[in-house]
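A single protein chain has been omitted; all remaining protein chains appear in their positions.
For subunit A:
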């Protein structure tokens, strides 16, 4: 039992279970999954579908945070990728051509890679503090997105494009499949290779890592590129889901949710050890929280407050110091009586 509680994923899983269970109380059919027109429907499917962008962004954020950095620009990169994709699709003679849409998607992701390189360059080569370095793109990126869309909301009508965010493959939401693939890719990239170990080493002690012969600079640049690429994909999912590019709404405040997801998942902001499964759980928890707020009937104006309270409780539950203070007292009393 103690081993179970000590497991780093115990508390995130517990919270997720509690959240889902509380939904059951308030809405009877929360766990009902039905098949309509060959698509799976239901609140749980909704959770999976709507978690996708946050999961993607949180994955990149996890790796960046593992190196001891942080990436505030992911929301803006989302906006840029959606904006470029919608602009290019709008210019297509045949927006329903799958090949052309794939090319457009590729172009948007390449642009994001360039922005990731920029972040990595600022942090690893120029040595600017990550929070400042990525703040530049966080602010400037929205401007770039607005430049691309000409300051307007670009609407597109392209059935292949719409598949990314709103489509289904074998009854399963495509956005969920993309997120799942991204998780698998990240796990493979970090745990099947030595990248994870080197990341944790750089995050744990940059000086010692350099003296152990690790090329920290390359690795650092790589994680920012990675984060931007995943943010770009998240941007495509978002913009495809709403069939438009909104430079202000796309990825708004997602960097904070992503950081929260990473922290909830048990990765420390100081860098070092990271948990991909934890971050994914964190992202799902945050999305579930949003959906729960609606299903439980929390008034719209207090949703954010509701979210904050749950997050505080979760953070306290995860803090060993806090647990020791609360439960340690009981334990001490018990030994005294015994």
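Some observations on this one:
In the analysis below, contacts are C-beta pairs under 8 Å (C-beta built on N, C-alpha and C of every residue); 3 or more make two chains touch, one makes a residue touch a chain; residues count from 1.
As a convention for this text, contacts and distances are computed from a predicted model.
Missing from the rendering is one chain, named in UniProt as "Sugar ABC transporter ATP-binding protein" (options: "Fumarate reductase iron-sulfur subunit", "Cytochrome c oxidase accessory protein CcoG", "DNA repair protein" or "Sugar ABC transporter ATP-binding protein").
Listed residues A:19, A:195 or A:236: the one in touch with the omitted chain is A:195.
Checked against the hidden chain, the listed residues A:147, A:208, A:269 or A:326 yield one contact partner: A:208. Taking the complete complex into account, residues 192-195, 197-198, 200-201, 204-205, 207-215, 219, 272-273 of subunit A touch the chain not shown.
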